[in-house]
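Only one protein chain is missing; all other protein chains are in place.
Moving on to chain A:
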Amino acid sequence: MANTLSLYRTVKRLGIPDDRIILMLADDMACNARNKYPAQVFNNENHRLNLYGDNVEVDYRGYEVTVENFLRVLTGRHETAVPRSKRLLSDEGSHILLYMTGHGGDEFLKFQDSEELQSHDLADAVKQMKQKRRFKELLIMVDTCQAATLFSQLHSPGVLAIGSSMKGENSYSHHLDSDVGVSVVDRFTFYTLAFFERLNMYNNASLSSLFNSYNPSLLMSTAYYRTDLYKRPLDKVPVTDFFGSVMETIHTDSAYRGFSVKGTDKAEIKAPLNLKASQAERRALSAYHQDQISDFNKEVCSFHCIWSTLHKTVVEKIEDADTFVNYGLVVIIPLVAASTWLWR
């Protein structure tokens, strides 16, 4: 739980407000009677930082954290009574960060020790999201054992995924807090947090620097990420695209731009036309090209085809040995007759 809460805190610190975060915690750890430090969750042995803080809002907790509710949140198929704070209200321009942690394995993630989320279910949900235009870019971070298998079935464009370990590898926890009695944070999340603690909202560190900051020897597993569905180059994507909410502000001296705006508009308008034209040309070209090729095929065929038809007929017809014998006989007799007649 400290994993999720650490990332929650990071994401809030970098600017995303609570109503844009859906937090699902399956256990009540902070106020559990067995917690020695009530209402406090730490991710470090030094107890320096209370992740639970004063201002936490958990949207789904306890028995509500089920695979069904998770998929409903992703796809947006809720009952009408479900309040807005429990819905993912995203549109086609949204960047979504999805972070999952817990116990997992080959192509699954465990929920509540009684259910699993399978990789193809996740892939289908993401596909639905893409069809319903619920995101522009999606970053999936998974911190479980064999995490990379969970997103192996994804096939929607615009999705970037990173997992803490590959198939056959386990993800390990970072250290044990002997005061509380449990391991408090996992290695992958710990190093992710270490990266973000160095940042503030206005840094423009890129995703590639985040992904390259993982050291397999420190993680004791290989952090694997897949970029085949993601178009933008990773070194151009700032981490605050997913982990923070930074509004780009352009400082202007004057309130209005006056007539100079028109020019840019014009330029903008032109460009699409050009594009369209070139596209049209290309299409024509390709059509022409296709016709040519087909003609070429036809031309060449004359010599080629006869042989191939012959071959085909011959080969097809000869399916078994007795027809071969028949044909052989048919061929042999005139040959023999001719040869004896010649040597008479």
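Operating definition for what follows: a contact is a pair of C-beta atoms (placed from the backbone, for glycine too) under 8 Å apart; a residue touches a chain by one contact, two chains touch by 3 or more; residues count from 1.
The rule is short, and it goes like this: contacts and distances are computed from a predicted model.
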UniProt name of the unshown chain, from "GPI transamidase component PIG-T", "Aspartate aminotransferase", "Amidohydrolase-related domain-containing protein" or "Integrator complex subunit"? "GPI transamidase component PIG-T"
Residue touching the undisplayed chain, where the options are A:Ser85, A:Asn200 or A:Asn215: A:Ser85
If the hidden chain were put back, which of A:Asn44, A:Gln112 or A:Ser173 would touch it? A:Gln112
Which parts of chain A are in contact with the chain that was left out? 28, 30-32, 37-40, 50, 52-59, 61-64, 79, 81-86, 112-115, 319-322, 325-326, 329, 340
